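Excluded from the complex is one protein chain; the other protein chains are retained at their positions.
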């Protein structure tokens, strides 16, 4: 347990295992996606080719942000995610098969192939995401408002990148949520870059939890891409929100191992950066911690890993096996009648 | 000198007199506008009738915000103002005749009658305003950027209302200005209302200078609608900006004596509120202070007042005497060639 | 033989009544926007609602259109039925991303799995010298973008009926009401802005244009103020022996082609008039539909009258010059009748 800063996390083994499983699932999901996305794009990369075309933003390395807070959520809580949504979707329990089918553009997908990787909607677990930076924050505020108006203790979590915290929607939504005392938590994933632009070139302040002062709300900062620290900060924030004590901004230091999108030449970034980061990988760390705690055996861990991967494999297989939608179905679903 | 909190203002008599003159001019300008705006709108009020139609937002009571900072500016510094712009325009030295003619919709107006009261542009003194809440902040940031790129020590001041500080443009512009260390000062005039909505129902934080923390910049709060305190806060902010030390947010407590716009029934406001405020009028206070300082005689004060009013009267006369533009000129000035 | 008592309501009261009826009927309906509480909406669209339903269901917002329209979307996705107000349509640019990339697209992108039963109402129109940033209609701006029903009622009766339809509709509806047709005490008083409106709830379809005056010689298509001007012009034309059929478009999107095409097949001439900008505007769409679909029925070239492609100027003679009026409709329809 010496690898993380918090020596005695008051986190149950069950929750730790859940977080580990989701992180493994998420990581493996993205690893597979790296492969699938490349299919049909060689020898010449063409963004529109292959089974999965269009932009592809992967979350490899950023898993702690998603699992550390989603572990506190239920199906009734809302999550909105940005353009890099797979880890959030997985941690929120989005149907993995339908999600993958959607990314493959199949009729069995969450949006019958109309949405795609940046537009995943699973109302069953109240998950949504979108391709416009910061635009999900007001949606989460609205879900929080609905919860309050309906007298529920449901909370809403908006995930955004550190780049998004400089968009007007951030300010407007947090002011509104603070003013109306809404159960909203904004999680800022600081992965150091907004595409190519380093945080120091986009953000006038060291970290976005400091901006809580502008709304008279609570802020928390999670160092070192640490899922346990994220768990704790989130536990407080979620409890506060459920108790009707208003919003929180949590910023977590995390790392984007891959390019902004697949195909990003990453000329703006030192080639040695990622290998260094990977050495401190949070999944490895949590694995070691679980083993060291001696409440989980290597065998059990392997079982967890295998199970997680199996679900991912099944989801990809489901997506591949599914059919494309009929072309004419493009004209449907604009309006319901 | 006992009427203002600061007992020994380090403000030269010359500047005090200038401020007094501008405040008187501004107040008298608005008093006249109240009358003119009513012309043609009786017995039945019709917003589109009379010599001055359309919405009319007057600044009566808010003069300290404008004069307290404009006293530190020159023609080369930029001012952007919102929908309630007359006091700012007057303090910035906008051509009063052309401004009034514009408000009357005459061809001699600043915009040849195309702009109107919310759209006054006087490039000679770098003044502009607009009818969209908070939209002038980025323009001022751009002027500040131009100043910096051109190696000047010119500053830019964006005036906004306290309601506007909850718009996304506020956040985006201040982050940008802080990041790029621009000579921008945002002056928030807290007149307690955004139309009918009291500050407590729009703003999650007590005052907007506190939001400076979100950008790592300086903030100042001016109490009591006090032009001298505004002078001092602005002196520091302008000096900082000129010295390349970045932006400042100044919030000033001020008061809107009239409705949001002329014709506002003000049902949301206690009828006793304004009479109470008028008793503490900043113009009266400054007048008494000047007299008590015994460096200005009653006679000189009266001369200042007379002169200010004369200029206003001349401007109104000019506007009345001017011709309306030719209808077909509506088609001009979309593009320059 | 009309026996029912006349309840004369202004446009704004008809709207507010519609919202009140739906709020009574359905606890998930709520209203949010700037100055829609104690003020009752700058153009009176929410008059009396806060008194009836309290500040918990009638929410004054900060000047944060992106946040509160986005919040309406988020709340609608959770089963609420928000009615949000954008004070002037001219302000769309501070929140268009929420309106267009989210409100209008989420139902489609989700393959129909997320429904957004919400209304975004907004004031449109000029004619009272409120200048370039407060006088537009922007019908075509919204009509161009799929995923929203866009309506623009012209009478108190339709304001009420279409508002009720809009609130009950499970799709996002952009509801444009014209300031001059609200019947407000502080604007010019127009006869058409007050009329008998039934007390009970009733619906008017969101996708049907309406023939408001029958005629056989020429079809005039307009919406809101231009419909009323067209009717006035038609009365004058009638004195010269020209019988114009006037269509109130009512729905900007989807557009009711049938009503237009039926009329043109009868009259063989088309005149389209619009308070919005001309290029890429409503006059273009209606003209193109007619030219494409009933070309051979036309006996003369179709004619368009709209705001020329300039921002709306402030000064009275300038604004009067750009916004179409009864005189110009009259003259240009006459010129159209002289064709061939």
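The chains carry the letters A, B and C, assigned in the order they are written, with residues numbered from 1 in each.
We adopt the following convention: a residue touches a chain if its C-beta (ideal position, glycine included) is under 8 Å from a C-beta of that chain, and two chains touch if they have at least 3 such contacts.
Because the structure is predicted, anything quoted here is derived from the model rather than measured.
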item	value
Chains still shown that are in contact with the chain withheld from the display	A, B, C
From A:85, A:105 or A:183, residue that would touch the chain that is not displayed	A:105
Identified contact with the non-displayed chain, of A:118, A:212, A:230 or A:286	A:118
Contacting the left-out chain in the complete assembly, out of C:117, C:311 or C:324	C:311
Residue among C:80, C:204, C:253 or C:337 that touches the chain left out of view	C:253
Residues from subunit C at the interface with the omitted partner, ascending	66, 90-101, 104-105, 108-109, 131-133, 140-141, 143-147, 253-255, 276-277, 279-285, 287-293, 295-296, 298, 300-304, 309-311, 313-314
Missing-chain contacts mapped onto subunit B	78, 80, 109-116, 119, 121-123, 126, 128, 130-132, 135, 137-147, 149-150, 156, 168-169, 172-173, 175-176, 179-180, 332-336
Interface with the undisplayed chain - residues on subunit A	44-49, 53-55, 102, 105-106, 109, 111, 113-119, 130-135, 163-164, 166-169, 194-197, 201-203, 263, 267-268, 324-331, 334
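In this text, only the chains that are shown with their structure count from here on.
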item	value
Per-chain Cα centre nearest the global Cα centre, belonging to chain	C
Distance from subunit C to subunit B - Cα centre to Cα centre, in angstrom	36
Rounded Å distance, subunit A centre to subunit C centre (Cα mean)	41
Touching two or more other chains - residue numbers and ranges from subunit B	166-169, 201-203
Overlap residues in subunit C, where contacts from two or more other chains coincide	61-62, 64, 66
